[in-house]
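Removed from the display is one protein chain of the complex; every other protein chain stays in position.
And now, subunit A:
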């Protein structure tokens, strides 16, 4: 009897020791010297094309850092957002992950992301100008993400459609909203129903542009307040409604169907030569051109030179961030460093996530750019030059609801369920609620 208790105690003690040893192992891995091999997780959103390129970059990274193994996770944008928030709830965020403003605001507020200043030994941020951290900067100058590329939504013109129906391509450096309307109307009329002038966009991009051109914006910097008058947004809704009624655009139901189908480049009227003007995420220009079989012309926003102030903006298309609770800070920082500062990586990715914000990388890939890449990067450069107005972020609660709340208000106008003013008011009150929540 006695001996068996003794044995049991001994076994228990041995077990406890094993446990503490294991814990020690964990500790040493989280310190910065990292002698043993570690495994980190890296998650991003995007297409299969992106995934293939990204895997190549990871292979190169693992070769250069034989002690670090990277497990990858990828999915499309919507699923990624859902998956990431459930991982956050389960305290199981990946060590390294792509982020986007405004979606990342929640994670910043919550302390889920690492201040990259803390890992400056392994991550060199010296090449990134201050404005490339806009949207990822904390209240005390924390840097919660580093840019993987500059991009923006923008309008493209299908010059082939313009030529086919004998409509003059407007000068996009100076075109007004009237010019935009006229061009769109003419294409619809002259094509006799084969094409529309403007493939109407269901997102909040143009609405926001309009507000900014009028000196307003969704938010007011540093204030828990919505920064626009419903009357101003209502004017834009009226303008869009007029475009629909004149037949300058496709019908609201067609636009809605396309929006629900997920906006794949090859399904868009602009790449089927069925529309003259369309709004796209400009880093996809190459894919749109491939789908169209000819080049498309990225243009400046209409109404900029006539407006109170220029409304356009450029922003970081994607940030890469580190989980604040990662056990492998150094390894994660090394990976991020490789993603944003390594020439080989930059060359593999090209302009997939936008023009690299690190000027050295942008230069390194210059020689390999295709014609459509060049059109895209020239457009970004030009936009950055002319648009000096700051991009204001709203606080976390409000920033994340913008897209859906705007979408609903916009739809209700397009389908005649609400007057432009009522819709603008309800959008504003939804934002106001989210801001103060």
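Here is the rule we use: a contact is a pair of C-beta atoms (placed from the backbone, for glycine too) under 8 Å apart; a residue touches a chain by one contact, two chains touch by 3 or more; residues count from 1.
Just so we're on the same page, contacts and distances are computed from a predicted model.
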"NusG domain II-containing protein", "Integral membrane protein", "Galactose oxidase, central domain" or "ABC transporter permease" - which is the UniProt name of the missing chain: "ABC transporter permease"
Hidden partner chain, touching residue among A:65, A:254 or A:432: A:254
Option touching the unshown chain, where A:51, A:88, A:364 or A:421 are the choices: A:88
Missing-partner contacts on subunit A, residue numbers: 78, 82, 85-86, 88-89, 106-107, 110, 112, 251-262, 400-401, 403-404, 407-408, 411-412, 414-415, 417, 434
